[in-house]
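The structure under discussion appears below in the form of structure tokens.
Every protein chain of the complex appears in place save one, which is left out.
Chain IDs A and B follow the sequence of writing; residue 1 opens each chain.
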Amino acid sequence: MSALITLTTDFGLADHFVGTMKGVILGINPSAQFVDLSHHVNPFDVFDGALTIALAYRYFPSHTIHLVIVDPGVGSSRRPILARAGEHSFVAPDNGVLSFVYEREESVEVRHVAVDHYFLKPVSNTFHGRDIFAPVAGWLSKGVEAEKFGETITDYVKFAVPKPQRISAQTIQGMVIKVDQFGNLITNISPADAPEIFTASPSQFAIAVGQQQIARMIDSYSAGEPSEVFAILGSSGFLELGQNRGSAAKTLQVGRGAEVKVALG
Amino acid sequence: MSALITLTTDFGLADHFVGTMKGVILGINPSAQFVDLSHHVNPFDVFDGALTIALAYRYFPSHTIHLVIVDPGVGSSRRPILARAGEHSFVAPDNGVLSFVYEREESVEVRHVAVDHYFLKPVSNTFHGRDIFAPVAGWLSKGVEAEKFGETITDYVKFAVPKPQRISAQTIQGMVIKVDQFGNLITNISPADAPEIFTASPSQFAIAVGQQQIARMIDSYSAGEPSEVFAILGSSGFLELGQNRGSAAKTLQVGRGAEVKVALG
Partner (left out) sequence: MSALITLTTDFGLADHFVGTMKGVILGINPSAQFVDLSHHVNPFDVFDGALTIALAYRYFPSHTIHLVIVDPGVGSSRRPILARAGEHSFVAPDNGVLSFVYEREESVEVRHVAVDHYFLKPVSNTFHGRDIFAPVAGWLSKGVEAEKFGETITDYVKFAVPKPQRISAQTIQGMVIKVDQFGNLITNISPADAPEIFTASPSQFAIAVGQQQIARMIDSYSAGEPSEVFAILGSSGFLELGQNRGSAAKTLQVGRGAEVKVALG
């Protein structure tokens, strides 16, 4: 068991929350090592957290522990869970924040973390990151076996991951699932969904998003003309709409959830 | 002596300041370990820094060193200090930024850091974080004894921590001391100040803040009705005003310093 722990939350970096969780973990396991994935998940936005962890976890060594806390239901009856998926462990609320991970991994085992022996007492109703999730990650990183934290469950929460649809022979309908730091629009369309536009010399196509049509696929951001919005295969394996030294999101005035329609031929 | 060092500053994360301090420390003690508490303390706001460190330090292991740098008086005659409070060490400017810590701990020893042997030369007038506080924390983490840095003092700066007042038998007057990432309003009222509203079945009460009255205490954020602002016992042990998946600060249009009046019965 590695002592490497990643953190993904909507806690922001202005408050002491993230640091306090690390303090709790280091009190349990002084050799824990941390990597922050993001603390700027949109507040309360389980989908955004689910996508963030899914895009990153596979780049970490086997046996990494991933703390994923986007938890609008803190203090309610929603369960804390410990999931083993592929070669990684995840500690999170059971609200769907691991849905993309479940989708990607064949082998998934989820436990309801119920043994309060491992919690920080008294457990508050408003900060389970500090009182439940951090200490569980700490003990797990110290070698406590998964089965010690609670029983396996099969009714864990998993939301339907939005998939692009081929709505006609020539039309694929997807959506923007994320806008990144640079304003690139990341869609849920992968090369497997629209192989026609990802070949070496793609046939003609038009991608409709917002009020605009995009008809050019290029290989690198810097190949874009000034202010042109183009299509590109992004580093996450999805179709992106981008701009050279500019923000496609601003230029197109669209954001997450926007419909993206690929018309072939 | 642990090599664990936390950092709390108003330096932000856009500039190189925080990283440079860590470089200086690692040059002195390569096995130093860092946890960032916050670098988004409101600029020049000693009160905000004082509260941030106070809310977090007790969750760290004994012998942790806490660097706390909110320092509008850098380069003036304000003293650098090294404080031992409870089982923790603090390196900070002597401007009151440790006031809440002094308030919470029974055993406090404060030294004027004056032995410039431990400073990074030449000492600038504008970045004592790099030239004084970081190297002192570095040497301290390497095992240099506290008395080597300077003499104890008793006239260190401590501002009066704002306490709620029982202005009548039925009225407690407090204030908002912090707005967190989610827009929750954290007050300075603890269960000891207003036990009547923190019992299992509290008697009727009304909390006046801004233009609104809040009359309901609930157990978890998610128990709130849409757009309702409610009272809740927060994870710091203070009365909070919050909202379910929303910002009480925005809804009520109030911020830090706002008066909070609890009327009982």
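The rule we apply is simple: a contact is a pair of C-beta atoms (placed from the backbone, for glycine too) under 8 Å apart; a residue touches a chain by one contact, two chains touch by 3 or more.
If you're wondering where the values come from, they're calculated on a predicted model, not measured in any experiment.
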Candidate in contact with the missing chain, chosen from B:A14, B:A160 or B:A192: B:A14
Of the residues A:F159, A:F198 or A:Y221, which one touches the chain left out of the display? A:Y221
Absent-chain interface residues of subunit B come out as 10-20, 22-24, 26-27, 30, 34, 43-44, 72-76, 78, 124-127, 130-131
Touching the absent chain: which residues on subunit A qualify? 2, 4, 6, 8, 13, 33, 35-40, 52-53, 55-57, 59-61, 64, 180-182, 219-223, 232-235, 240, 242, 244-245
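What we mean here is this: only the chains that are shown with their structure count from here on.
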Could you grab the centroid distance between subunit A and subunit B? Build each centroid from C-alpha atoms only and quote it in angstrom. 31
